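Every protein chain but one is kept in place in this view of the complex.
For subunit A:
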Amino acid sequence: MAHAHQITYPISGVRTVFNGLNSETMFVAQTASLPELALGEILVKVRLASICMSDVHTITGQRIEPTPSVLGHEAVVEVVSHRRPESDLAVGDRLTFSIADSCGQCEFCLAGFNQKCVQLFKYGHAKLSDGSGYNGCYATHIIIRRGTHVVKVPQTISDRCAAPINCALATTMCAMEYVPKIKNGRAFVQGDGMLGLYTCAALREYGYEIVYCSGTRLQRSPFIDRFGAIPLYNDEILAEEMNKIDVVVEVCGVPNVVNDGIRMLKPGGLYLFVGMVHPNSKLDITGEQIIRKCLMIKGTRSNNFNNKMPHISFHLGIHNYASRHLDQAVQFLEKTINKYPYEELMGPTYNLSALSDAMKIAIDKKHGRILVNPNTSIESN
């Protein structure tokens, strides 16, 4: 099916606008018309969004985002209409989409500096005045921009499992790109949140024999176990495994675990830093520790911008780096959907009008993710 202009304008949607911490009402529901699509854009309705911890950090003031804006960058969406004639998208397709969007054509993109793109855009992190304003997942609809990579979500993956793909799982795939395939490999994942559990599964699927996972929530330990890892709350094991771990992955955002990680690593080992994306991450390590063990430390982020293997989107020839991680995330989830308890990790679902309540529950960190369904007329599968 080529063009899909099946809707008649005017049409409106609802979005929850974040006004910042100091405003009278932090979140305000706004009904606004959905503009007509430009070439390359896709109008989607949000089937199910999930609350990423970075949004929690924004509303607790630990992170500054432009305001007013629509937050939320993790969601599974459904095509309402589109203007990507060369694609095979059809109305009703369930999609996941890349969070960061760069133009691929400015001097920075061409030099491999996508994160300095003159038109850099991130869903859930953009001002209302940027483009259509339907820029975040805590809304009934999103206008997906022409430079954004999208991937169809297979039927075997439910909405609950699909929502976190485009942040948590894509970030995990990005980190895994640096992990060497090691016979009888031993790994240690520091963090028992979504990123930590996904990383445990990914390491096991990659052939790692022993994967430890540590965290602060003892109630997570059955999940750690079911995601293929050995829960580690015990300093004894840490002592036994000193100098024996091939890969350590920091996914908890806390700098004081780094010294343990360095001690656990084998000479020549790899430390992936993923979680400490905030200024309170001062490291208490020496250059000597890194040199004597010939360690490699690699920082990775979601939607990692680097020069290798640019992915050329099928439409309009626009480069969109790291969109391969979204592809890999969907493939990984499809392959392992019955092997790991992805569904059970997810917490309760809230309406858009109850977003503030949902955020409060998310702060408690009892569940892997809290969900938001902006379109209650859709039956999430």
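Points to keep in mind about this one:
In this section, a residue touches a chain if its C-beta (ideal position, glycine included) is under 8 Å from a C-beta of that chain, and two chains touch if they have at least 3 such contacts; residues count from 1.
As a convention for this text, contacts and distances are computed from a predicted model.
Per its UniProt record, the hidden chain corresponds to "Alcohol dehydrogenase" from the list "Alcohol dehydrogenase", "Cullin family profile domain-containing protein", "Ribosome biogenesis protein BOP1 homolog" or "PIGH acetylglucosaminyltransferase".
Although one chain is not drawn, the whole complex shows that of A:K152, A:K298 or A:K365 it is A:K298 that touches it. Within the complete assembly, A:T286 is the residue of A:Q62, A:T286 or A:Q331 that touches the hidden chain. Here the missing chain is touched by one residue of A:L95, A:L128, A:L232 or A:V258, and it is A:V258. In the full complex, the hidden chain is touched by subunit A at residues 112-113, 115, 250, 255, 258, 267-268, 273-288, 290-301, 304-307.
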